[in-house]
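One protein chain is absent from this view; the other protein chains keep their places.
Note that the chains take the letters A and B in the order they are written out, and that residue 1 is the start of every chain.
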Amino acid sequence: MDIFDFYRKDQWPHVFCPGCGNGTVMNCFFRAFDKVGWKLDNTVFVSGIGCSSRIPLYINSDAIHTTHGRAIAFATGIKLSRPELDVVVFTGDGDLGAIGGNHFINGCRRNVDLDVICINNNIYGMTGGQASITTPHEYISTTTPRGNREYPFDLAEIAVAAGANYVARWTTRHVHELTKSIVASLNKKGFNFIEVVSQCPTNFGRRNKMADPSALLEWFKESSVRRDKARAAAVDHVDLNLAGQITTGEFVSRERECYHERTGGSSHGDGH
Amino acid sequence: MNIKPGEYFLQGNEACMEAAVLAGAKFFAGYPITPSTEIAEGLASMLPEAGGEFLQMEDEIACISAVIGASWGGAKSITATSGPGLSLMQEAIGYAAMTETPVVIVDVMRGGPSTGQPTRASQGDILATKYGSHGDYQVIAFAPANVQEMFDLTVKAFNYAEKYRVPTFILSDAEIGHMRGLLTVPNEIKIVNRKEKGIRRSDEAYDVPDDLVPPFETFGKGHKATVTGITHTAKARVEPEDPTIHQQLVKRLNDKITNNRRDINKWEVIGPESKTMIVSYGSASFGGREVAAKDDRVGLLRLKSIWPLPVEPIKEVASKCEQLLVCEMNLGQLYWGIKRVALEAGCKRVELLSKIGGDPPSPGEVRHKLREMGAI
Partner (left out) sequence: MRPEINLKHCKACDICVYMCPNDCFSRGVDISDRGYFAAVVSAPEKCFNHGRTKKLICELCVLSCPDQAISWKDESTGDEGSGNEHQTG
């Protein structure tokens, strides 16, 4: 498949700022999608509101751009009404973890067959750079002008705890690893979650002395620690993710039975 | 199993869920809330047997979101809730209106605001259904007043939701939801299915022109549908900055309902030539109905649909009577709309009998008010 069979040509070029990590994730996703051989006409892309949530509008397939934070709930409805379709959710840190945190946790728990890709750029980019739930401690945003007093959320660890079938975290510096994880996620049933730590040079980097996208990528490279090593080296650091280190790697790969395998289709026979 | 034609003695909420399954509902997402929970409980066992899917979500926002999603998957979808749940659903109701998604929302109203009276009836959500979400939009809302109507209007709610691609409400209340009564299931039930892109059926939905209600692009059929709550063109191109496109889109979303008011609105009149007319709906009409049946001086216009506001029947009765009494179980939510229409139609006086607290206005209370007005 050519890359522009995958995208809607009439919507190109995309709205993302120069150096935005969303395009990198789109690239890696396209590679993975092509590799697993999924069909565009059989796939629905779901998103909420935010920069990363604009991605489905560029993909040449059925796309639904929903309300803020509710992408997983919408995707659950689509998947359960049409189990034969593949459903992919693109979301961001604010969309998934802040306003949609409840749906995220319960989505992991319910384990409907969804692939959720969260592009975590540590900031609310579309609204101009307000602190998000993943903005590292002491970092500057428009709503934390003297440095963030809160500590960031660890989305991947939450997904592990809540019972997602597959959880991985990479950064946009790890394009090959990310592509491999997306392949693994697409090939796997159940609720699969990939967090991609991504750069927002415009609204995060600029205020934190990393205005150049490559400076952010260098920061990702330097602070990335593989999860097995992170666990051993700094147990108390893991929950302070991104504040000093980014734990990357495949967090968990389970084989839990997914929701509609249990109740979907015609398997209701033993009802009373 | 679908309910067979015949006579039954059922609860209002049960009639609603039987009708939903018969109308072709294939997806329900709900969250427990008094007094609507029976609908979720019933559909939890009925829907899977009918080849559908039942889902209990983490909150009402998730319910309505999943229901909208399922509707785009092609399933007729329904959720049931009460006031607090309706408040949570508001953003997604606006989204459903903007994206023209057929969904049915059963609101079994209870006393509000806030937690209020979970087990008592009220009509406090009348304006919230129409004006709860931001922006200009239209919905369809039906107000059943007995078990039979709970059944009939649920079927109609599905039909109109599908026909006009709009969120459609059943505004029931704790009184009607929990009331037991006689239900006659007819031999034949008219069912309308949404028009689909690339398909032409002899279905009623296809009578509506495409430029008013565009054909539905079900997911997974190669339409490459783009569904978005952002202002978009007919070809689903996102245009949030263009004033003309926004005007056209929002105007069409409103016009498709208001222009078809005559098709949507349902009502019942007792004693149309009476000097004093009571206008009421749902369980608030019980008292007025009894008075109107026994007294020639008093008639009743009972609205079976509330949104879009049934301007024509109100005008009709208001132009013939001397005074109008609006009877509601809230502090006058539909009163102002009715008063405006009635005064324009030449009615001299429009009064309000409002009662909150859980009990519908009794015939005695209605008579007392009518005496005050000098009607009887």
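Observations on the structure shown:
By our rule, a contact is a pair of C-beta atoms (placed from the backbone, for glycine too) under 8 Å apart; a residue touches a chain by one contact, two chains touch by 3 or more.
Everything quoted here is computed from the prediction, not taken from an experiment.
Of the chains on view, those touched by the hidden chain across the whole complex are A. Here the missing chain is touched by one residue of A:Phe30, A:Phe45, A:Phe74 or A:Phe251, and it is A:Phe30. Summarising the interface, subunit A meets the missing chain with residues 1-4, 7, 12-14, 16-24, 26-28, 30-31, 34-35, 172-173, 175-176, 179, 201, 212-214, 217-218.
Note that only the chains that are shown with their structure count from here on.
Listed in rising order, the residues of subunit A touching subunit B in the complex are 8, 10-11, 40-42, 44, 46, 57, 60-68, 70, 73-82, 84-85, 102-103, 105-106, 260, 263-264, 266, 268, 271. Remark: subunit B residues 26-27, 29, 45, 48-49, 51, 53, 55, 57-59, 61-63, 65-75, 77, 91-92, 95, 217, 219-230, 237-238 touch subunit A in the complex.
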